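The structure is given below, and queries will be raised subsequently.
Every protein chain of the complex appears in place save one, which is left out.
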Amino acid sequence: MAKKGNEIHLEDLLGRRVRDQSGRAIGRLEEFRARREGEHWVVAEYDIGPTALLERLAVRHLGIRWPGRVHGYRANWDQVDVSDPKHPMLTCRVDELKKLA
Amino acid sequence: MVEPLPLVRDVLDKQIYDVNHDKVGKVDGIVLIPRQGRPLRVAALQSDMPTAWRRVWQRLGDWVERLQQKLAPDLASPTRIAFEHVVRSGIDVDVDIDAKRTNAYGWETWLRRRFVEKMPGGKGSGEKGE
Partner (left out) sequence: MVLQLALGIITAIGGFLDAGAIATSALAGALFGFQLIWAVLLGTFCVILLTEMSGRLAAVSHHTVADAVRERLGFRYFAIPLVTELLQDVLVLSAEIGGLSVALHLATGFDYRIFVPLVALFLWALLWFGSFSLIENGVAFVGLIALSFVVGSFITPPPWNEVARGAIPSLPLKDSGQYWLIAVSVVGSVLEPFLLNFYASGAVEEKWTVKTLGMNRAIAGLGMSFGAIISIGIVILAALTLGQRGIRVDSFEQVVLTLVAPFGEWGLSLFVASLAIACLGAASDVSLNMSYAVSQGFGWNWSENLKPHEDARFACVYTAAIPAAALVVLFFDPLNVTMIAMALNAVIAPLIVFPLLILMNDTAYLREHTNGPIGNVLVAVVIVLACLFGLVAIPLEVLGG
């Protein structure tokens, strides 16, 4: 069925490139971490980048790491604008994001 | 503080079981509601073929949906389960509702009535050998 007007689907956002305010891609949306807020659940954090993908595939404990510089970030919900699901954008600077170990 | 729930790792694509431990379907999609100045609300699990195939190719999902509408228009809406009914997640997702009260078995029933029951041996229920 066609989506209802004010909905976003998580699977449409999954894997989308997140760009910073200068248009540079910093990684793909790989995980959405939800928390309870009263009786509802809300998306509290977004994990971005290949490290997040490894986490999602549950292989990080094998010692598999992405080489080189930082390859994963955790963003709070207000640090990523997903109003356009095809083009999620950071609302802050990259260095304000938490780096995934 | 309780660890956040990773929706992709522990919910999306997982098998949904209802309160009777019957299979409902896989979590093909998760519906999120945007709210001004607030985080996205996780509204519902969604389970149906068009949602799944749209993840591969948008047009493919649309074709599947059109096919469903041609075959049985009243069955062409996805199964949605409010996220508040999720009681457990991980490699499976358990919900606290009876799936028979949803449209989850619409196509199963349609196939059963249209084809299975018209074949020899198609009317008996339960396990084989009973």
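Letters A and B mark the chains in the order given here, with residues in each chain numbered from 1 onward.
Following the convention adopted for this analysis, a residue touches a chain if its C-beta (ideal position, glycine included) is under 8 Å from a C-beta of that chain, and two chains touch if they have at least 3 such contacts.
Please read these numbers as outputs of a predicted model, since none were measured by experiment.
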{"item": "Hidden-chain contact residue, picked from the options B:Leu32, B:Ala52 or B:Ala76", "value": "B:Ala52"}
{"item": "Sites on subunit B contacted by the missing partner chain, in the whole complex", "value": "8, 12-16, 22-26, 28, 47, 49, 52-53, 55-56, 90-91, 107-109, 111-112, 115-117, 119, 121-129"}
{"item": "Absent chain, residues of subunit A that touch it", "value": "14-15, 57-59, 61-62"}
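We adopt the following convention: only the chains that are shown with their structure count from here on.
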{"item": "Gap in Å, rounded to a whole number, between the CA centres of subunit B and subunit A", "value": "25"}
{"item": "Subunit B-touching residues of subunit A, taken from the complex the two chains share", "value": "1, 6-11, 13-14, 30-37, 39-45, 47, 55-56, 58, 77-78, 82-83"}
{"item": "Touch list for subunit B against partner subunit A, complex", "value": "2, 4-9, 12, 28-34, 38-43, 46, 50-51, 54-55, 65, 76-78, 83-84"}
